[in-house]
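I have a structure here, written as structure tokens, and I will follow up with some questions on it.
The complex is shown incomplete by one protein chain, all other protein chains being positioned as in the whole.
For reference, chains read A, B, C and D in written order, and residue numbers begin at 1 within each chain.
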Amino acid sequence: MDIATIIGVVGGLALIGVAIGPAQLVYFVSVPSFLLVVGGAAAALFVNYPLSDVIAMINVMKKTLLYKVQSPKEVIPQLVEYASTARKDGILALQSVSKQGDDPFLNKGLQLAIDGAEPQTILKILETEVEYIRERHRIGAEMAQTFGTYLPAFGMIGTLVGLVLMLQNLDDPSSIGPSMAIALITTFYGALLANLVFLPMAGKLKKRSADETLVKELLTEGIVSIASGDNPRIIEQKLHVFLLPKLRESQFD
Amino acid sequence: MDIATIIGVVGGLALIGVAIGPAQLVYFVSVPSFLLVVGGAAAALFVNYPLSDVIAMINVMKKTLLYKVQSPKEVIPQLVEYASTARKDGILALQSVSKQGDDPFLNKGLQLAIDGAEPQTILKILETEVEYIRERHRIGAEMAQTFGTYLPAFGMIGTLVGLVLMLQNLDDPSSIGPSMAIALITTFYGALLANLVFLPMAGKLKKRSADETLVKELLTEGIVSIASGDNPRIIEQKLHVFLLPKLRESQFD
Amino acid sequence: MDIATIIGVVGGLALIGVAIGPAQLVYFVSVPSFLLVVGGAAAALFVNYPLSDVIAMINVMKKTLLYKVQSPKEVIPQLVEYASTARKDGILALQSVSKQGDDPFLNKGLQLAIDGAEPQTILKILETEVEYIRERHRIGAEMAQTFGTYLPAFGMIGTLVGLVLMLQNLDDPSSIGPSMAIALITTFYGALLANLVFLPMAGKLKKRSADETLVKELLTEGIVSIASGDNPRIIEQKLHVFLLPKLRESQFD
Amino acid sequence: MDIATIIGVVGGLALIGVAIGPAQLVYFVSVPSFLLVVGGAAAALFVNYPLSDVIAMINVMKKTLLYKVQSPKEVIPQLVEYASTARKDGILALQSVSKQGDDPFLNKGLQLAIDGAEPQTILKILETEVEYIRERHRIGAEMAQTFGTYLPAFGMIGTLVGLVLMLQNLDDPSSIGPSMAIALITTFYGALLANLVFLPMAGKLKKRSADETLVKELLTEGIVSIASGDNPRIIEQKLHVFLLPKLRESQFD
Partner (left out) sequence: MDIATIIGVVGGLALIGVAIGPAQLVYFVSVPSFLLVVGGAAAALFVNYPLSDVIAMINVMKKTLLYKVQSPKEVIPQLVEYASTARKDGILALQSVSKQGDDPFLNKGLQLAIDGAEPQTILKILETEVEYIRERHRIGAEMAQTFGTYLPAFGMIGTLVGLVLMLQNLDDPSSIGPSMAIALITTFYGALLANLVFLPMAGKLKKRSADETLVKELLTEGIVSIASGDNPRIIEQKLHVFLLPKLRESQFD
């Protein structure tokens, strides 16, 4: 569960709520304004992406909140152990491991190695796989970013609508202030949703994708080294570059 | 038929229409303002692109609405079948297939393989073809994007025109509000057309191009593998990286 | 003669003139404002580019209006014919052609082939030539773009000047409106010149450069293939990727 | 200690303080406004980055203030000396050096050379290490940049809140001025913190990273040359390209 996202969104809204003050919160609640901004930006998103992709976005955003990425620190000792096993008992000894594991990427790679594929072939297949994973992530992050770009645009469009209506009805001077306040609320909604929710969420999706593909690259490097029959000690040294120096703990020292 | 585009544009306009309210919609209808914004942006587009390209854009935009892209999921079994046929009966057995097919790209690639061209040569010819398809798509999307960039600029130019005229005729205070409302309408038109229609449409053209060239890359990979006489099972594994893991269904399991 | 550019600029100005209305056009004519915006942006351009380059820009802009690019469709049959001649009568038979032609790039390439240079050498020389042509075009387009960026900036500077002067002289309330109208005219000039003339012209220069270098790349591919003694039929197939599929007409069918 | 950062922040604030004048500074102090801007941008940062990364940022920013990078000018003679020792007494003679040194990157590289690793292997390991160092730096700078982008956004959001509240309470005309002044303070905070602190700090983090990785690249070049048994004089010449010509002092002249 991604606590930071929830802390950020809830905390940010609470902060602004406190700054406004409970007695005046009512001035900032307008269902039609909210519908105009969110609905307009959603309409633009429908024009911008195929229907199936828009639906897929909901899954992507759930993933942001619930996602748990493997840590390179946990993966390295496991790979080094596999390498030791393969060195000692032959690569076929990894057969049982590749069935048990719960990471389909690792299993696929090990299975290729067990089946006797050339290291170069394994490298190419796994690299292509990582590339397409990265591409699917990129589209998810891009969609959140795009939504975060249309939101302030429709906020401004809503304010223009409000201003035009107000300017056409200037008869009652006492209504000018509140009319303009209402006109500004769409801009407020657009700016808040974009800057507190969707643009930062796009940022987190990018970061998560980078973390995940880093682990996948590490796995690729490790599997190819195992398939090449490298020394486990050298494999560990190769994989340690993926870690901060202070996190590197050798199993051989 | 691309339903999402129509839902988006019609839904977005309806939403804004409802927010304005039917009684006041008349304040937002101004043919001269519309002509200024759309005509001005169109004039800029004429300066920006050769005449023939501007005309071609209309076809590009029709394509956005009517386009139907092949799914990688449908194409893979077909390629695997061709590979099996080629393995069993020789590559010449694909002759009949390459005449029937309705995808000229696939036909061209198969024909090259049947004619005995080297896999490297086929790869180079098909890759160049994909590159130029991508380039033609890119120009279409860029043109929609450019139009979507000029629209708000001419919206602002229209508002400046309206403001200058209003400021030069301040004698009648009661006309200031409506004059300014009219001045703002061009900005409203520019922002709405850009953010609801042309910028999202540029986005969809990019997405469509990516989908189409992905299938073309998959076809290239498959045809080159067939020409190289690869094992159908290995070809399937190579092509499956183009699919989401959960969509991968092997014909050999 | 590039009709689209003229249609665009003249049509765009006419449209805005009609929107303003002939009786009020006088409000938008201000020689000092025009000099401030154009002169200021020109001064910035002088700081931004060496004197010789600024002068060269005038030629570049003329080229935009008068330029006529060769079509790939015309060039391909010509190259295929040369290839046939070279195959039949030897490469020296192209000697007469390379003297007659009016395209110095093609002549240079053919001359290199006739002189017996290695295909790799010809490729490298012609590619470097194309690269520097692209670079010279890029600078021309960049200069138009830069000018189109400074214009609205000096439009805003002019408006700031007008606002400060107006705010320092508020004694006569009736002059406030017209003063502010005049202040806004520089912003209007800057936005109009940038968005109707210079930014689109930069776009057209880029498009033209792409078209021209595409033909040069096609010529390079063709000349290198001729020098390599390739089969004319294969050369045609290689060059056809530069064309839209529907424009491809083989001379051999 | 990075004096320029402190001079910049303190000097910039002092300058603005003097411009405001001590008697009026009180108008610019508003704890709720400050909390809204900084808290809102911090909330967005929490949504944008994993919790652990946000905490790591504090270390990154301390590093900006306290960091001391090695100068290429100091490192080159040291490497040349090692090269001479390795040439004269064999590469094992560097054993003692590689234990003493306080730069773990240099020690690691020398140890690899002493252990007899191939120059190509050393190059690959050290290059990967430099790449990941650069990546970790990049994320730190990106985070400061992101914070500097959210700050003005929440400044604007705060001003919108203030404007809406003011427009809803126009009864007392004498309070309009001060209310609007207070509304503008959040924009002021956002602009000042972004442009005086966080955006420039992101710039410095990038510069520092470039300086540090340059030294690491120089060390890599030097270690690989030592492992290859190159002539010390040639090593010096290779490494001098990392220095400004006027700083190059040969030990051999």
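In this section, a contact is a pair of C-beta atoms (placed from the backbone, for glycine too) under 8 Å apart; a residue touches a chain by one contact, two chains touch by 3 or more.
Remember, it's a predicted structure, so these values are computed and weren't measured experimentally.
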Full-assembly contacts of the left-out chain, visible side only, are chains C, D
Touching the hidden chain, out of C:Val26, C:Ala43, C:Leu92 or C:Leu247, is C:Ala43
Touching the unshown chain, chain C contributes residues 32, 35-36, 39-40, 43-51, 53-54, 104, 125, 128-129, 132, 136, 139, 146, 150, 153-154, 156-158, 160-161, 163-170
Absent-chain interface residues of chain D come out as 2-5, 7-9, 11-12, 15-16, 19-20, 24, 27-28, 174, 177-178, 180-181, 184-185, 187-188, 191-192, 194-197, 199-201, 203-204, 207-208, 211, 237-238, 241-242, 244-245
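The rule is simple: only the chains that are shown with their structure count from here on.
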Per the C-alpha means, the centres of chain B and chain D lie apart by a whole-Å value of 41
Note: chain D residues in touch with at least two other chains are none
Among line, ring, star, complete and other, the chain touch graph is line
